[in-house]
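One protein chain is absent from this view; the other protein chains keep their places.
Up next, chain A:
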Amino acid sequence: MTAVTTATTAARNRRKGNHRKRNHTLWFWIFVGPFAAGLALFTYVPLGWSVYLSFFDAHNTVTPSDFTGLDNYAAMLADPAFRSSLATFALFTAFIVPATYALSLALALAVNRLRFAQAFFRSVFFLPAACSYVVAALVWKLSLFNGVRFGLANTVLGWFGAEPVAWLAGTDPPWYWLVLVTVRLWLQTGFYMVLFLAGLQRIPPRLYEAAALDGARPGWQTFRHITFPALRATSVAVVLLLVIGAFQAFDEFYNLLSDARGYPPYARPPLVYLYYTALGQGQNLGLGSAGAVILALVIAVVTVAQARLTGLGRKEE
């Protein structure tokens, strides 16, 4: 009798366990399903469709029938304007990544040392991150760096007797880079400063105490041998985010340099070029998709190489 009761109880427990397991699976899909479906529908399907389109002559259609093989890829790689746009973003990345890194780290160190009003300054420097790229670009274009004598930058130059400068129109010297770089620095430095601040606050104070006991001088020596190495994980993440952000540059370039008739052939990042020539009015969706796939591959290769070099995700020893 006891054996029968035990067996019945065990069977009931098994059923209950199975039921609970099924319930967990059900609830997992109820919660994750909509997001997984959204991700598949709005990210992976368009991605796959774009790869599919890149092998077709797809002018003004998303259901092409004229298979062209790798012609679109060959045409895109042979296009000097596309190659020049790749060079543009490489140049932009090479400058903006170290500049933002250095500036946000310097700001974080300065704010971290503050004895009073730290929250105030943290907020003040972070605030631009809440501003839209479009709005900031328009303020830079119409107010700070417009080319007429009453623009802010030209007013300051005027005090010293200098001629007004056409900041965005001139190409020699290419002042437009100053405008592009300053607007991005203003917008994103505060965000990365907050990441560095979080990293700084995770460094155990005992490391500094031990270093002081060993005779390390505060300032550069402590920064070089304690702070900077301790920020390694934060630095790797920041650089990765900065590189991806630079590769995806679009908003401020488009809003600063385009007009109703188009975009000039300089400082033209790949996304802007693809937008105009292929995915915008040109509606050459096959060629545009090939360009997008090439760009995605470049970003993937650079990201993987960077992750390997910097040991992203590797456990700290």
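Throughout what follows, contacts are C-beta pairs under 8 Å (C-beta built on N, C-alpha and C of every residue); 3 or more make two chains touch, one makes a residue touch a chain; residues count from 1.
The rule we apply is simple: contacts and distances are computed from a predicted model.
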Undisplayed chain, where the name is taken from the UniProt record, one of "4Fe-4S ferredoxin-type domain-containing protein", "Carbohydrate ABC transporter permease", "Multiple sugar transport system substrate-binding protein" or "NADH-quinone oxidoreductase subunit C": "Multiple sugar transport system substrate-binding protein"
Of A:90, A:166 or A:181, the residue in touch with the unshown chain: A:166
Residue touching the undisplayed chain, where the options are A:72, A:146, A:234 or A:255: A:146
Missing-chain contacts mapped onto chain A: 27, 30, 34, 59-62, 80-81, 142, 145-149, 151, 164, 166-172, 259-262, 264-266, 276-277, 280-284
